[in-house]
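All protein chains but one are shown in place.
For chain A:
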Amino acid sequence: MKRPSFFRIFMNTGAWLVLAFLILPMLVVIPVSLTDTSYLAMPKEALSLRHYENYFSDARWLDATWQSFYIGVLTALSATVLGTVFSIGCWFLSSRASTIARWVLITPILVPPVVQSLGFYRFWVQLGLIDTVTGVVLAHTLLALPYVSISVFAALANLDRKIPQAARSLGASVPQTVWAVVVPAARPGILTGAVFAFIVSFDEIVGVLFITVRKVQTLPKMIWQGIQDNIDPTIAAVATLLVLATLVLMLAGSLRKT
């Protein structure tokens, strides 16, 4: 057997180190969540599930989870509908103006979240949307729109322009054409966009901190406040649960593919 070269060893070690750097901080929360202490720390004498118990019995945590979930779903719905309509429209026009419109829609990704949140705050005050679910959904929809439009555009890039023409020549009106041949072609992009929109909303915190007070409590906001106020290890339990949920979803996804 050939001895691995120095370069190979160097590269392999590097790769593993980077991987560890990426994953270890995430894994640290698992032992912490099982701690028997009442503050954030490694388990001292025994492993305990009491912080999980606390999460599942505390109405505030459950409410926040539920609120995050349905804000996420509403955001995904509205961003997906708007983003899809926008992208299909631009695809049909394919003019200079539509290219500019696409760039404008993508700017929320480029603007620093704090700046944007400040904008939301100023504007939402005038509209009376501060501390309302509508206000949060609206802000999250704006943040999620670029992701939806990018993924729908990517799906439509492969669509032969002659296909809608064929539908028209076969007697379909413009709405019928969109529904029968353009939307099915965009479907993978629409689904990806919806998932992205949900995720963007589910873990968004900066905007929520600016535009909510007490009535709207999302999960990220609860975690943030938990760290600030009392270093409650329930945070670690929640984090572990989220990591687990993500893992389950990813496994299910890769199993479906194979």
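To be clear about the criterion, a contact is a pair of C-beta atoms (placed from the backbone, for glycine too) under 8 Å apart; a residue touches a chain by one contact, two chains touch by 3 or more; residues count from 1.
By definition in this document, contacts and distances are computed from a predicted model.
S.K.: UniProt names the one chain left off this complex as which of "Spermidine/putrescine import ATP-binding protein PotA", "Succinate dehydrogenase flavoprotein subunit", "Threonine synthase" or "Cytochrome bc1 complex cytochrome b subunit"?
M.R.: From the listed options "Spermidine/putrescine import ATP-binding protein PotA", "Succinate dehydrogenase flavoprotein subunit", "Threonine synthase" or "Cytochrome bc1 complex cytochrome b subunit", the omitted chain resolves to "Spermidine/putrescine import ATP-binding protein PotA".
S.K.: Identify the residue among A:Met42, A:Val85 or A:Ala166 that touches the chain left out of the display.
M.R.: A:Ala166
S.K.: From the list A:Ala185, A:Val200, A:Val216 or A:Ile235, pick the residue that touches the absent chain.
M.R.: Counting the whole complex, the residue in contact with the absent chain is A:Ala185.
S.K.: Which chain A residues touch the hidden chain?
M.R.: The missing chain touches chain A at positions 160, 162-163, 165-173, 176, 180-181, 184-185.
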